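As you look at this complex, bear in mind that one protein chain is not there, while each of the others sits in place.
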């Protein structure tokens, strides 16, 4: 298993393999192949804004790799309708920031069909979407928003932090018969890991332990998992051993792995790039505070951006986003508490 | 102050008084007057689905009481655009469940203008909307969803539990220069309290203490505040004295009142009708677990519905919604812990 | 378009079933024993039946909050529907959906939908499935005049057109969205003019005339099956009840409603037409009427007697895995 792929390539490969394996898998979205309406053009014009869908069109044809007009309600709704009637659609919501023009189809339709219809509907749709800051993309193209989706019963939420996980989790998502939202952090597309060529799945609801350590538990998702690892390196040099846990899916959430770790360390820092109120960080911290109360030796600390939109200017954005230094500070404070 | 009003009437009176006082206040929404396009009709056909806007049209005319087609993005966006250019619009999103067809205008436009534009925009819009279960209105008409709005920086969120608060908070909301979302629990419209005739405001970010008690703190919003009071009565008879706190606004949140109470009681139950993940309950419990860690004598308990959509059938909905009995059970468990 | 005797009998039975179902629901609702909101379809029967009589089980339809008629026209069983409306065990959705979410995917009925404009995107998806799998199937989305102004509906028309999907947009223009008149809310007054904007064929038909709807729908569905893409049908009709049960209808004169029941009743029109043309005779229609009334008695009694769902049901059916 020496081959390395970027997260972009891993995602691309997952879709290739599943489309190959299962005829009912289709891919939809804006410019995912690109160039529709340009007669002389052959092949991909874009292959998605991030190149994640490159090669799918040439391989599987425009019947299954379907470019759309800019009408997210209509085409995400169509992906949902198709997935309720026999297809398995992977549909792109280009940036999660655009949920506001199509959320009804996701949260009132896809998420609720099975329940409202008494278990008689299945909707195996996957919504792939970009999240996160770090590119000066400003307030309407830098949000995380996964807490909003995690809030909704009926949706499964997947937030990979690396290429290996992304491939396994995306294949799992495509095969899952419930609607799955698959969040891709735009700062991680180029990050490489070893990725097996063959198809494989990773189960939902199983956190990854990125690093073992007995002093403080850090829970962090997506790009923040990398920041947490960086902080953990620094802290190790200071004699503080962190256990870094990446939940990988927020719905379902692997509570056990987190709780076991906290039972051992007694100290927890939760890192979350989403807005701080009613957030993923609050969700995890509240869960631990309730279920591992007697193990806690210090108050749980959350590291999160301030309660503001994401600013454009690079130094403002840098001040806004959680980073390794802020995580390390929080860990130090937690480690010191009561000892 | 002997006059009693229902929450419906209090809300209506608040709008009457503010429209009277300030010419720039307008009211918009579907059927808020009703009967538009019917030539022979005079006066209100509906006055809103709940009668909350009754009388405004006849009094202030269709220029300021503006019925709309069913196109929430367009008319809520229009309310926001109008409020950015000199009006103060109160706009109805009939049920909060419909946020999915118009959320972009609320969370990416209204909420972010001021920040994105470097402080040079104000958007004094109020979005009034119905929340909550209890009427067998099923999965698409019974949600709370206020955690989603509370998550978004730039929005203020108001959730009154009674007529008196509703009037004062709505007047405050109309005069506030930031976008405010005003959540009305449909099970509370008929609930009466004493309400002064004159105009008054209640500040945001100040919780109400509905009941004092030294054993356990209960935090509960909207209809759940009533359930909590009911539970507190029962528990008092058993010798458990609860302090019941109604935050009244979730953004801003009055952390101090809650923290002071928990410092005194050492025990907290948070009741929340919203879905349990990334919820208001998680938000409050996580805040307390972090900031009052050393005061806590027992794990915080959350009382919430299960992580499912809202079912239709009355006995299912009853099993779904938190009630006084479940709250009392949680309080008993918390009170017993470690004592 | 010739309609066979059997088809006519079936159409009458279907329309009459809808009517009596709705009349019965109105009565039961008034007792206070029917939970939630109900929106009745009485007066609009020829639209659902005129369209659905061209469909087979694998064709898909999607409806609105006013969904009982479309369910029945597409073949959902009345007994489980009534159980569902009462919220009882054995209901079409196990009591979890209620009137606003009755659905039966095994009949190609993708559900009533309580979000105005929620259906059209989903219907495009069902049509995509048919197109990709080359089944010759079609999808129909029923939308009201109010729903015709929702952006999701409008953009779905563009999507269907550029993708040439086999989907029929049926707009049931009953003159009102709640209390708001369509002649105000729909710019220009007619919904049909939007067909041209999105480059699809469009036609406006009288929804009290089963034959007119049937013919227009036949053409559109046939075209869609043959790869000719989407169509729009605006059906003008009148709802006999208020928006929902409890609506005092102050925006209509009592005469308006009364007259409609007399002059704009699709069932009366149908009966007159088929008997005058000697296509069917009154006696056989009367027999159907009696049968249906019995069926409603049985369905209602069964629903009232049925047990409630188990409380444990709250926790099932949310994900495929639980």
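Letters are used for the chains, namely A, B and C, taken in the order the chains are written, and counting of residues starts over at 1 for each.
We take it that a contact is a pair of C-beta atoms (placed from the backbone, for glycine too) under 8 Å apart; a residue touches a chain by one contact, two chains touch by 3 or more.
The structure presented is a predicted model; accordingly, all values stated were derived computationally and were not measured.
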Omitted-chain contact residue, chosen from C:53, C:107 or C:152: C:152
Among A:9, A:53, A:71 or A:178, residue touching the chain not depicted: A:71
Full-complex contact with the absent chain, from A:53, A:140 or A:257: A:140
Interface with the undisplayed chain - residues on chain C: 149-155, 157-159, 161-162, 184-189, 193-194, 196-200
Where the unshown chain meets chain B, residue by residue: 26, 63-64, 66, 68-69, 71, 73-87, 89, 104-105, 108-109, 113-122, 153-154, 156, 176-178
Contacts of chain A with the absent chain, listed as residue ranges: 30-31, 34-38, 40-41, 45-46, 49, 67, 69-74, 97-98, 100-101, 135-141, 306-309, 311-316, 319-320
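What we mean here is this: only the chains that are shown with their structure count from here on.
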Furthest chain, CA centroid comparison against chain A: C
Distance between the centres, which are taken as Cα means, of chain C and chain B, whole angstrom: 35
Averaged-CA centre spacing for the pair chain C and chain A, given as whole angstrom: 40
Length of the line joining the C-alpha centres of chain A and chain B, rounded to whole Å: 31
Residue numbers of chain A (touch at least two other chains): 73, 104-105, 108, 115-116, 153-154
Sequence positions of chain C contacting 2 or more other chains: 91, 93, 95-97, 101, 113, 115, 151-152, 318
